[in-house]
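All protein chains of the complex are present and in place, except for one that has been dropped.
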Amino acid sequence: MAQTFPLELHPDRLFPADPVVRAIAQRLYAQIKDLPIVSPHGHTDPRWFADDANFENATALLLLPDHYVFRMLYSQGITLEALGIRRKDGAVVESDYRKIFHIFAKHYYLFRGTPSRIWLDSVFHDVFGLKVTLTEETADLYYDTINEQLAKPEFKPRALLDRFNIELIATTEGALNDLTHHAKLKGTGFEQRVITTFRPDDVVDADRADFAANVAKLGELTGEDTHTWQGYLQALRIRRAYFREHGATATDHGHPSAITADLAEADAAVLFQRCLAGTASSTETELFRGQMLTEMAGMSLQDGMTMQIHPGAHRNHNQVIFERFGPDKGADIPSPTEFVSNLKPLLQKYGNEASLNIILFTLDETTYARELAPLAGHYPALKLGPAWWFHDSPEGMLRFRHQVTETAGFYNTVGFNDDTRAFLSIPARHDVARRIDCRFLAGLVAEHRLTEAEAAELAYELTYGLVKKAYQLQ
Amino acid sequence: MAQTFPLELHPDRLFPADPVVRAIAQRLYAQIKDLPIVSPHGHTDPRWFADDANFENATALLLLPDHYVFRMLYSQGITLEALGIRRKDGAVVESDYRKIFHIFAKHYYLFRGTPSRIWLDSVFHDVFGLKVTLTEETADLYYDTINEQLAKPEFKPRALLDRFNIELIATTEGALNDLTHHAKLKGTGFEQRVITTFRPDDVVDADRADFAANVAKLGELTGEDTHTWQGYLQALRIRRAYFREHGATATDHGHPSAITADLAEADAAVLFQRCLAGTASSTETELFRGQMLTEMAGMSLQDGMTMQIHPGAHRNHNQVIFERFGPDKGADIPSPTEFVSNLKPLLQKYGNEASLNIILFTLDETTYARELAPLAGHYPALKLGPAWWFHDSPEGMLRFRHQVTETAGFYNTVGFNDDTRAFLSIPARHDVARRIDCRFLAGLVAEHRLTEAEAAELAYELTYGLVKKAYQLQ
Partner (left out) sequence: MAQTFPLELHPDRLFPADPVVRAIAQRLYAQIKDLPIVSPHGHTDPRWFADDANFENATALLLLPDHYVFRMLYSQGITLEALGIRRKDGAVVESDYRKIFHIFAKHYYLFRGTPSRIWLDSVFHDVFGLKVTLTEETADLYYDTINEQLAKPEFKPRALLDRFNIELIATTEGALNDLTHHAKLKGTGFEQRVITTFRPDDVVDADRADFAANVAKLGELTGEDTHTWQGYLQALRIRRAYFREHGATATDHGHPSAITADLAEADAAVLFQRCLAGTASSTETELFRGQMLTEMAGMSLQDGMTMQIHPGAHRNHNQVIFERFGPDKGADIPSPTEFVSNLKPLLQKYGNEASLNIILFTLDETTYARELAPLAGHYPALKLGPAWWFHDSPEGMLRFRHQVTETAGFYNTVGFNDDTRAFLSIPARHDVARRIDCRFLAGLVAEHRLTEAEAAELAYELTYGLVKKAYQLQ
């Protein structure tokens, strides 16, 4: 019989070893660990909740959509074809899901020290009740156990929402999305619980090949003449209202940089025409994206939607992978991001609006203490989103709190985002954030920088209070 | 009766929880905690010490001058008008100091996790003897208790200098300042204890609207023809000598970047004329500031003054606030700062002078390990100033020591600067620095990287020895 190792989730995992600090962390965590999950930013598929069908199998659910997983496997020489990632040219790739799961199991040791390991072990243990670690020897046990359970009614998406104690989850849809799945939820009792988010990148990014077509489609959907600057803006306002009808309380903007602009109306109109005509330079398309961030802030001031800015990812860095497999294959790389000069036009116009909620994210941790905390600790319109993407990890979260808190305080932050399409890992991700926040607070208590009563209040705020306020969910 | 919570300053605050490290930190701290305070760089008002009048009231003393405090309140939607900050247009702002203090008290929880909280609690507890925490419920108690004590003779500025055990405090004055207040101190026994610092930004920064007028005034004050390059330089030498007569041992330079230049004399003279005439481009005014840093280093070599360079703040980032309230309202934001190329012209000329003391500060922590420690660990003329402004905090100080020490050592640093106009918080600020330094040293001892005897020597140096040497105060 193959050797197996027990899989255990220690109750004190992620707490510091020091017994004084650990004991404080335990007490703080006990008070907030069972609070409902509020997930205001993520990428789960709304179809899951609309159709409420059982998930297919372990490989399709846990591996294929998770670029954290296959980027690591790929970095160690395993081809994406062997992992069953669909090629754009239709070439044959591995289709034996069990075989793919075996490759994953055999290389599971590569994830040692990574957050993927923490999330996956939690899913295996807590969601599927597995009690041995994943190795090549236990791959079949895993694959069969998971698939067997996925077929059960209590593993349907809506049942899992209940089991996971998810009070609210926001998905993210492009501006042209018809929101079919969200519409289908109306009347089910889930329409308040599964909401959308307005993501207009496809109609504001003139570097995209389909930009003009997207703007045209925006016109069709709204009955506005989107070939004019004012018609285009009005169409965006209409779509924002449509998204709000499907629950959206927030917009999201994924731009290469944090550049903003505040052009005179006539200049903006000319720039828009150049973008539509495809004659804009890359400097001009960047300027246009920057102008649109400022326009969106203005619309948020009018319609009250919270605005999320996610800048700084160099998308599809690996051209070969992009051409062969498309986007979101683990080849997005962070790049240096500047906020102080870049945000100035937007902030000059709207930064002093206390009713505005603009949430900033970064992949460049050097900006935490140098730029973001000073900005958020001054401008009423700004708040700081949690550690993002590559930094959504125990060490990344600790760096965020250590570098942001002294200048921005806790109350200019907005709680946790899981930002994931890996639905089953959502409880684990929130649990990591709760543990790390309690650990950070416990350190402050142990060093007599906070009282334990204050830390308990803060633990509640970081887990539940601030997110509801920032995303206007109460 | 309203609920109150005890205010306690734990004797082990800011020490790590680990009992071994804490015990070492306690022993080190016990040896240096009562050393006199040497404050070689700050912004207290010399009038206080010259006139020795009682301070007005809690709000005017503790809140209105402290941009750390009102930037946080402003970030959470409280207007500066409500906090009684004077508007430039003379519009009415809140003038009820008690009411303003109530707003502060009600929102005091916002400072949890910030250094302001540590400093303020220390002032409340140690200076005013308050034993309950500040909340809306205790606001009147606080306001009355503080005001009552401020009216007493033992709370006059000179009495507080004694009580605080301040051996020396340096204020900072512009090059055109007549130093009236320092002059008034002559013969009082305080003239060695309250000294000035020469800050020539207003006569070297040609981006200022009043630059030409300032240079003209410099000519009047010195009897030099400051419309010529040589006359201008000579006038600066004369002002430096005047400041030295009022105790100054150092100059201070607050520039947007660390750019330096070493132009040929004829080129410098032409550039100066363009700056005077107001025809210089922004690149040229930056070059001129850079040239003046090198000129100032040359003058320091002659007259022996220590030179402090504080680069990298984006001043008055919030245009609305600047226009309405003026500078220093919490809207200065750090920006990325480059030292290696920028300082090269100055260093090429003067970097190898062992008799020169140039102290570098930064708001960009990424330069600690990458640029500043390598530079200071090589050039005889360079030393590193302590963690500055947003980074003058427990975590900021720890990052400084962790990132600087291995390459620059301890002996290329210069002790602590409080850099504050919040006079009453000076003991608390120095105490934080002493605790954090002892904590850092204790960690090295616990890990057998230093002996405890060495750490005790270093604790003395970091608290008292190095500052006196770097600022030539012995």
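Labels A and B are assigned to the chains in the order they are written; within every chain, residues are numbered from 1.
By definition in this document, a contact is a pair of C-beta atoms (placed from the backbone, for glycine too) under 8 Å apart; a residue touches a chain by one contact, two chains touch by 3 or more.
This is a predicted model, so every value here is computed, not measured.
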### Task
Check each of B:165, B:230, B:279 or B:348 against the chain that is not shown and name the one that touches it.
B:348
### Task
Can you work out which residue in A:29, A:48 or A:74 touches the chain that's missing from view?
A:74
### Summary
Given B:37, B:83, B:275 or B:375, the correct residue touching the omitted chain is B:375
#### Entry: Among B:75, B:122, B:177 or B:403, the residue in touch with the chain that has been omitted
B:403
#### Entry: chain B residues touching the omitted chain (full complex)
18, 20-21, 338, 340-341, 344, 347-348, 351-352, 354, 366, 369-371, 373-380, 382, 402-403, 405-412, 443-444, 446-451, 453-454, 457-458
### Summary
On chain A, the omitted chain is touched by residues 5, 9-10, 12-19, 71-72, 74-77, 109-115, 117-118, 314, 317-321, 330-336, 363-366, 390-391, 393-396
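Going forward, only the chains that are shown with their structure count from here on.
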### Task
Go ahead and note the Å separation of the Cα centroids belonging to chain A and chain B.
40
